[in-house]
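For this depiction, one protein chain was excluded, whereas all remaining protein chains were kept in their positions.
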Amino acid sequence: MVERASPLGGGFRPGSHGDFADGNGVTISEVLKGSIVEANAWPGKEKALAESISATCRLTLPALPGNGAASREGTCAFNIGPGRFLVSGMDEALAGDIIAAIGDETGTVTDLSHGRTVLSIEGPRVEWVLAKLFALDFSLTAFPVHAGRATAHHDVFVQIQRRGEKRFEFYVFRSFARAFAKTLCRAAEDVGYTIR
Amino acid sequence: MSPRRTRTGGLIDRARTIRFTFDGESYTGHAGDTLASALLANGVSLAGRSFKYHRPRGVFSAGIDEPNVLVTLLREGVREPNIPATQIEIYDGLRAESQNRFPSLAWDLGAVNQLGGRLIGAGFYYKTFMGPVIGPLKGTRFWMMCEHFIRCAAGLGRADYEADPSRYERVNAFCDVLVVGGGIAGLMAAEAAAKAGKRVILAEQEPQTGGFARWSDETLDGKPAHQWVAELTERLTRFDTVRLLPRTAVWGYYDGNTLAALERVHDHVARTPKGHARQRHWTIRARDVVLATGALERPIVFPGNDRPGVMLAGATRRYATEFGVLPGNRTIFFTNNDSAYEAAVAIKRAGGHIAAIVDVRPRIGDAATALATEAGVVPLTGRAVAGTKGSRALSGALVQAFDAETGRLSGEARPLECDSLAVSGGWQPVLHLASQAGAKPVWDEDKQAFLPPEPAQRWTGAGAFLGKFSSADALASGRDAGLKCAGKRPSRARLPEIAPEALNPAPAPVLEIRGRGKAFVDFQHDVTADDVRLAHREGFVSVEHLKRYTTLGMATDQGKTSNVPGLAIMAAARGITIPEAGTTRFRPPYSPVAIGALAAERYGDLKPERFTPMHDWHVEHGAEMTPAGLWHRPLVYASAGETVEQAYIREAAAVRRSVGIVDVSTLGKIAVKGPDAATFLDRVYTNTFSTLKVGKARYGLMLREDGIAFDDGTTWRLGETDFLMTTTTANAGAVMQHLEYCLDVLWPDLRVHLTSVTDQWAGAAIAGPQARAVLERCVTGTKVDNETLPFMGIVHGQIDGALVMICRLSFSGERAYEVYCGAGHGQHVWEALMEAGEPFDITPYGMEALGALRIEKGHVTGAEIDGRTTARDLYLDWMLSKKKPFIGSGLMDRPALIDRNRLRLVGIVSLDGQKLGGGAHLVERGSSDEPGESIGHVTAYCYSPALQKYIGLALVRGGKARHGTRVLLSDPLRRRFGQVEVVSHHFFDPDGERMHG
């Protein structure tokens, strides 16, 4: 298969940037997911859909607002709206598996593997950096590990999953990814950041 | 040694000397000084000129309420005007300039305005310049002529013409309790809430916490108050759940307990470190708020009360105690309450000389008497200051007998020598935020002050904000407020002992001494007591009208010192009480906020932008990019020396001659899926989609509910229940929202899901007679011949290993195909298409050529679907199904929408060989100077390579009925007037033979 090009361009340079007086505040990287799909349940079929995803992705996804899960292999799923889930994994075949697994009577699945770009940000100052971009409470109690949130930064829709205490993954529309990454990096300059 | 600096004492660091300049003169101060305290220490009493009359002014306060000494800071290449000197922490190399003076502070030409003082009263500008003046210079025209000179003479600091290079940022914060104000009350509240496990933010506008405790002489359990406060602050920093924000003014209280604050992060150091923000705007969403904003001292209004050397009594106390600066060599206190006596003692202890204490009250209590004795004077009770002497500096005060009951002066005015006059008119709790949060303050006759109202949002007051002015009350009410926010009951645990015992600062109800000469109420806007009375005489009696007519309280200090005296004077003029006069509602911001801090990263190179997958290729291949909404799209790919027009003509001609390729990735794309998808599309489109076969596309038109055209595009049926809708680039978001509304609100029973897939697909349109030949050279896995891929057909295949979906549709009127692939493969596929097109000299083309081709073909876009046109106006009646209702069908047949004389789509051809212009009007008669009535306008124009003429599309009254007629183009902005012929908008290949062939 043809390799997928990154939308981030030459401005997203690996290395250390910003003020390192207190060490590296955050690390920012692009996560090259093989598959990203949006799965959407018909009203009343939310649980069935979550169960299908759970079975296909080998994780336990509760069908509750804002909840999410991740498998040991790194397959992730989280809720982004009523009956709507974003599912992703490193394997390019996963999208097809999910499309096959979810029947017409349960809901629909749309492949977004090319349409969303995933950025990971992690590090001790991650909550500080993210507070500059989003009107969301990033504290662990308000936003637990694996939970998902749909929000926006100016005109840019962003879906966020917390992957660890100090680690988040951002799903942004591919066309916005370059501008978003630039904004993210700028916000991290005062704490020092590394692009990997 | 500075002339006014005390030998010892204060919280400044005397070991550290700091050098700065003011109006070019070099001065020194110490770490911990503000610009105001350092200037006073250096004996600089004249530090500003007033707004309207250019009167000499000096430092009046010690905090955020400073109305007089606003300076311009020259910092990191920028002039920042109107910063109160009391809010500036000095640093080595600080450069400040005074404002509103020419040529210098001491010799100011504008001061002649004072001579005309009687003329420039309230409403002067309105009356003189805006009113009806007889003759040629009527009303506004006269104003416009004079305005330039007035603007030069009046005003505050001058803004810079250069862009502000400073960096600002915005931060969002969430907490259980936001404590506004870091005095004793606020600190106690923060500690109580933090101990109960709450997430706390404490914002203090000054660099240090403590507030009044930093300059009181009190002790708490034997410790100096400032030390006790420092220890408590240190304890707070140990909580993980507490964030202390010094130098942070909370300036706005909005709905839902959302508060706005400005943190001056690096204004106190010479240079903002790279990568850091100079200022930070905080949006704080707090479950509960503690308002511990303290109180501000009010002046008494009397003639000559603005002379440099007149200062608030509490400010003199603060300068002496916190900064080790004496206000003068001989200080007179003038008061209506006891707090000035404490200030007098503080000045005495710091080594100053008290010349007198003038008190409007006929008699005073024992506590005040004892303090007067300690200050070394016998108070002059039942007297008032009725005037001041001096020009650029105070040299004396006129003291006269005064009756607090009647407000009358009597007897001889006795001159007393002094170079400093400290005034106290009592204390007013800082209610701005509570007022912003939606409730009216309540007047307290005893305290002669407005007190906080019942909360309209989740806030709790504490300390002096409540009108409780003692430190003991601050401790108790602060702790209780913190406990209340934590859902706990008030505590009875022991609180620190405070010494000495507090006085009752309730004042006598005297806020004005009426005498001869200008008595200022609002120093910053030069509003006098007489101006307030003038407003009353002229009928502007409501406080809201008073404010607007005189501009009282509308300056950058938002009337912090002038509000209550102004109300008192108006109430007296109307013969009513202060509460009857009422207050104005405070509006944000409480203190000035730089626009840059509000804009933060929304400004400059961080604005959101969208790039297509082929963006870098376009740039590398010489495309001139143009913004299309947030997108960047190629305008033309100009060769060296080519103009834009030459380039697009070449590109468009290449499409007609051989083949061209254009990036169409920006088109909105929406996946419409589900068993009811076809039904849904039938309802939102004017034409029918349920009859569309799988593997085919159809052009569709949407209307708004009011019958006006909304958007157009093709929708592809990829499966029985699976459609791909395309929208115009500009309307992608609006269409998505419209469709979501339909599903959520109008037809929740339909089983349809929508997903934006605009970014999933890269799109390239290949157009021209050789388009098929290009595809044949690179597409595998499917045929692309006319039979397999007829007009509006869809096939799936591969190009150089990447999966593609190809739909045969045309925007240019040529044989054309849209090739879609995964966005991550976009550039790969594009390059493969370029390579396959090489034998045909494939030409990449941009927006200009795309536009020229569509104009030649008569296709409409957003320029014609402009929110006013109907389907019929655009001759798209054939798309309006008669077999089913659809959105817009209910109202599209209203008489006005089907009138024959509406503006309808036509083509126009330039008859004089000159360019047309978008937005130019069409007229039937007249000349370039006096064009006749407009009968329509040009929506799009280009040079048509196919027709070798300048052509355009236009919306013209009557439309088709005018075909073959000649009208005039009137374009005065471009100085163009010429003849055009009205023709069919299908300029090129009207029967579509090229497209279908």
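For clarity, chains are labelled A and B in written order, and residue numbers in each chain start from 1.
Quick note on the criterion: a contact is a pair of C-beta atoms (placed from the backbone, for glycine too) under 8 Å apart; a residue touches a chain by one contact, two chains touch by 3 or more.
The rule is short, and it goes like this: contacts and distances are computed from a predicted model.
Trainee: Out of "Amino acid/amide ABC transporter membrane protein 1, HAAT family", "Sarcosine oxidase subunit delta", "ABC-2 type transport system ATP-binding protein" or "Hydrogenase expression/formation protein HypE", what name does the UniProt record list for the absent chain?
Mentor: "Sarcosine oxidase subunit delta"
Trainee: Indicate each shown chain that the hidden chain touches within the full complex.
Mentor: Spelled out, the missing chain touches these shown chains: A, B.
Trainee: Which of these, B:224, B:438 or B:588, touches the one chain of the complex that we don't see?
Mentor: Selected residue, touching the omitted chain: B:438.
Trainee: One chain isn't shown here. Among B:222, B:575, B:748 or B:964, which residue touches it?
Mentor: Result: among the candidates, B:748 touches the missing chain.
Trainee: Which of B:404, B:554, B:891 or B:961 sits in contact with the chain that's absent?
Mentor: Missing-chain contact among the listed residues: B:891.
Trainee: Using the touch definition from the top, which of B:21, B:219, B:258 or B:965 touches the missing chain?
Mentor: Counting the whole complex, the residue in contact with the absent chain is B:258.
Trainee: Tell me which residue among A:37, A:80 or A:185 touches the hidden chain in the full complex.
Mentor: The missing chain is touched by A:80.
Trainee: Over the whole complex, note the residues of subunit A touching the chain we left out.
Mentor: Touch with the absent chain occurs at residues 43, 65-66, 80-82, 84, 135, 149-152, 157.
Trainee: List every residue of subunit B that touches the chain not included in the displayed model.
Mentor: Residues touching the hidden chain, for subunit B, are 254-258, 283, 285, 438, 456, 683, 705-706, 737, 740-741, 744-748, 885-886, 889-891, 894.
The rule is simple: only the chains that are shown with their structure count from here on.
Trainee: Indicate the whole-number Å distance between the mean C-alpha point of subunit A and the mean C-alpha point of subunit B.
Mentor: So the centroids are 32 Å from each other.
Trainee: With touch defined as at the start, can you tell me which subunit B residues reach subunit A in the complex?
Mentor: Residue positions touching the partner: 169-174, 199, 273-277, 283, 285, 601-602, 605-613, 615-616, 630-631, 665, 671, 673-675, 721, 751, 753, 755-762, 800-802, 822-828.
Trainee: Can you list the residues on subunit A that touch subunit B in the complex?
Mentor: Touch list, subunit A to subunit B: 1-2, 4-7, 9, 18-19, 38, 40, 42, 104, 107-108, 110-116, 131-132, 134-137, 139, 142, 153-156, 173-176, 178-180, 182-183, 186-187, 189-190.
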